[in-house]
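Yeah, one chain of the complex is gone here, protein chain that is, but the others are all in their spots.
And then subunit A:
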């Protein structure tokens, strides 16, 4: 059941082929290199629910990241559908994600590749019920309990 983190670059460098060095338009490169953008694209798509945070779900290194993890837990997000990336492990990611989402602070939550917001927005959507709706629609909640596992319906993957 434990939530887990992966290193972004470790993951990205495996998949992203980097054969010959292409010339990157300088204007673009100044903000976000193509390889960083590709790596973040991949990270954002790695799970239905993705949180970029400081520290790990077990050991958050920042109160806002901790609060965000707690909200995801309270909402009952399925750990199998969740990935957390620790930006403190990777400076390229830490800077890159801010430009990627035009959002200057961490944590940042993505659901189905769409940027949802930071800690305040999560809290606010949590108390208004919007977050529950969003997760319900995105089908990322853990089965309620044993009854949900009963073999009533066939599984197709």
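As a working rule, contacts are C-beta pairs under 8 Å (C-beta built on N, C-alpha and C of every residue); 3 or more make two chains touch, one makes a residue touch a chain; residues count from 1.
Note that in this section contacts and distances are computed from a predicted model.
Hidden from the displayed complex is a chain whose UniProt protein name, among "Bola-like protein", "E3 ubiquitin ligase complex SCF subunit sconC", "peptide chain release factor N(5)-glutamine methyltransferase" or "Large ribosomal subunit protein uL23m", is "Bola-like protein".
In the full complex, subunit A makes contact with the omitted chain through residues 54, 61-64, 102-105, 115-121, 124-125.
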